[in-house]
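The complex appears here without one of its protein chains, the remainder shown in place.
Chain IDs A and B follow the sequence of writing; residue 1 opens each chain.
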Amino acid sequence: MRTLLETRLLPAIVVAVIVVILPYFFPSAYYFRVGALVFIFALAVVGLNLLMGFAGQVSLGHAGFLGIGAYSVVIGPVYFGLPSWLCVFVGATVSGAVAFLVGRPILRLKGHYLAVATLGFGLLVAIVLTNEAGWTGGPDGMSVPRLALFNWQVRGSDSWYWIAGATLVGGFVLALNLMESPTGRALQAIHDSEIAALVLGIDVARKKLTIFVISAMYASVAGSYLALFNGHVTPDIAGFLRSIELVAMVVLGGMGSIVGSLVGAAVLVVLPQALTIFHEYEQALLGFILMVFMIFLRRGIVPSVAATFAGRRK
Amino acid sequence: MAELLQFVFSGLTVGAIYALVALGFTLIYKASDIINFAQGEFVMLGGMTTVFVTLAGVSLPLAALIAIIVTTAIGLALHRFAIEPARGASPVALIMITIGASIFLRGVAQIIFDRRFHSLPSLFGGDPIKFGGAAILPQSLVVLASAMVIVTLLWLFIDRTLLGKAVIATAANRLAARLIGVDTRRIVDFSFAVSAAIGAIAGVLITPIALTSYDVGTLLALKGFAAAMLGGIGSALGAVVGGLLIGLFEAFAAGYLSSNYKDAVAFLIILVVLVSIPQGLFGRAKIERV
Partner (left out) sequence: MPPLQRFTVTTVIGFIALFAAVHLASAQIKIGSVLSVSGPASFLGDPEKKTLEIYVEEINAKGGVNGQKLQLIVYDDGGSADNARTFATRLVEEDKIAAMVGGSTTGSTLAMIPVFEDAKIPFISLAGAIQIIQPVRPWVFKTPHTDKMACEKIFADLKSRNLTTIALISGTDAFGKSMRDQCVSVAPNAGINIATEESYGPRDSDMTPQLTNIRNKAGVLAVVNPGFGQGPAIVTRNYRQLGITLPLYQSHGVASKQFIELAGPAAEGVRLPAAALLIADKLPANDPQKPVVVDYSRSYQQKTGQAVSTFGGHAYDGLMILVQAMQRAKSADKAKVRDEIERTKGYIGTGGIVNMSPTDHMGLDLSAFHMLEIKGGDWTLVPGT
């Protein structure tokens, strides 16, 4: 038991337990839907958090990869007759390849310059998805063929809850292992000081590129899931506001905290649902709450709360 | 030839709008290293407040003045009540606060104003000036001229006044600035107030061309941010050149290539420029100390 608690996979185990227990408190399928959305977004956020929290590189265009993933599960089955599950992998591969090609030149940029370059990349994806209506259905979007696994048509919110939950646990395990690997340690060195890392002989450019590709693949799988789950996809999925939302989830949950990724996604998915009873005021309140959280929990929810508890124990 | 000229006019019209928005990013960045994503909302507030104060029967110049004062106060409040309490937070956290502020301001604007589009009358009427077979609205020249005036004032202020030096000192090293007697909080206060005022002026001036609504800020901030980065963040001249260049890229792309892909072309060029000149056209490379 002790070794289990001390293992580095503890966060993944905790998430697995949450995924299994939560449905006992769900009164209706709507809760399964919200839960599934939280897990799907959390998957993309874990990837982005690896990039932002561990490698210290900002991306304001990550929704572009959501878009690539989402449209691969439409274009693959509809135009090429490929099975949907295969297209999830195809999408991830395409996203990884795109990230590799785009990442090579732009990851040399620093800070805000990298932000604007990734922002440009995200916009390019959204523009292509909007304009190539022959393939993508244009701004009205396209309906997505349902996922079929071994003659099982996946349609209910509860099925997606389990698929997304299981994938998220897998994503956690992968991310946690990656952080402890030599690459992960090198990344943290880059985050602390790029020059110092260089001097130590770390191939900074290559490590950054690796993590950019991995984070793109996380986002792509999340995008595929989102499209399959919703049954309809529009270019909004790749929009600027989605990218901002992903970054907000990372920062709110806590940069560099894998558990924070889930918390950040949960807050920003659930909050708009809870705020609907304020009708007119919901947007103003959402902005206000976001500000308050960032002022009082500036390092993100999970690291700030953890620090408070650690402080008390002493 | 006439069409080339028309594309240039269009590029300058749109570019001047981006330039005015981009200018708002510079001063705050200079004093505090923050990219203020609520800058677009300052522009919106300038335009929308003027519209609604005029609807209440106030004359246009007075309404514009009220709008600028209101927006400046909001900029000041943003710093005092949201940015200052989070002092010491990471840059990303501070940017997140400005994003929260922009959602908040947009949310409030749709309640106290409305969700429709509005326009304002042009300063010198709506009749276009014809030149060489092309036409430009006088208001576009007003926007362009204002951008030039603001750049000059900013340059004079930062290079020629003690307060300006204090801004630079604050940006370079807050602690050191405080040690030599600079009230750094005041300086950042000041930079937020002036940036908000620049935003509000932009809002008043571009509304006759671009129209305004409660959610006009998002896209303007995005383009303005791109312009500021292209020019080199922190450089006022860079902001204006960046803005005008993006406007021209878009107009030429729409005119000669494809209007569907004009935004894409503009961003592709920005990517290429940044990859070849990583600190923007007029920016200075930051040296990282180990």
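Rule of thumb we're sticking to: a contact is a pair of C-beta atoms (placed from the backbone, for glycine too) under 8 Å apart; a residue touches a chain by one contact, two chains touch by 3 or more.
Note that this is a predicted model, so its numbers are computed, not measured.
Asker: Using the definition of touch stated at the top, determine which of A:A97, A:A133 or A:L198 touches the missing chain.
Answerer: The missing chain is touched by A:A133.
Asker: Considering the whole complex rather than only what is displayed, give the residues of chain A touching the chain that is not shown.
Answerer: Residues 28-30, 33-34, 37, 130-131, 133, 138-141, 143, 155, 157, 226, 230-234, 236-237, 272-274, 276-277, 279, 282-283, 292, 296-297, 304-305, 308 of chain A touch the chain absent from view.
Asker: Write the list of chain B residues that the hidden chain touches.
Answerer: 3, 6-7, 9-10, 13-14, 17, 110, 114-119, 126, 128, 130, 135, 137, 206, 209-211, 213, 215-216, 219, 251-252, 254-255, 259-260, 262-263
The definition used in the following text is that only the chains that are shown with their structure count from here on.
Asker: So the centre of each chain is just the mean of its C-alpha atoms; given that, what is the distance between chain A and chain B in Å?
Answerer: Using C-alpha averages as centres, the distance is 31 Å.
Asker: Would you mind writing out the residues of chain A in touch with chain B in their complex?
Answerer: Residue list for chain A touching chain B: 52, 58, 105-106, 108-113, 115-117, 119-121, 123-124, 127-128, 131, 193-196, 199, 240-241, 244, 247-248, 251-252, 255, 280-291, 294-295, 298-300.
Asker: For chain B, which residues count as touching chain A in their complex?
Answerer: Checking each residue of chain B against chain A gives 35, 82, 85-86, 88-94, 96-97, 99-108, 110-111, 218, 222, 225-226, 229-230, 233, 260-261, 263-264, 267-268, 270-271, 274-275, 278-280, 286, 288, 290.
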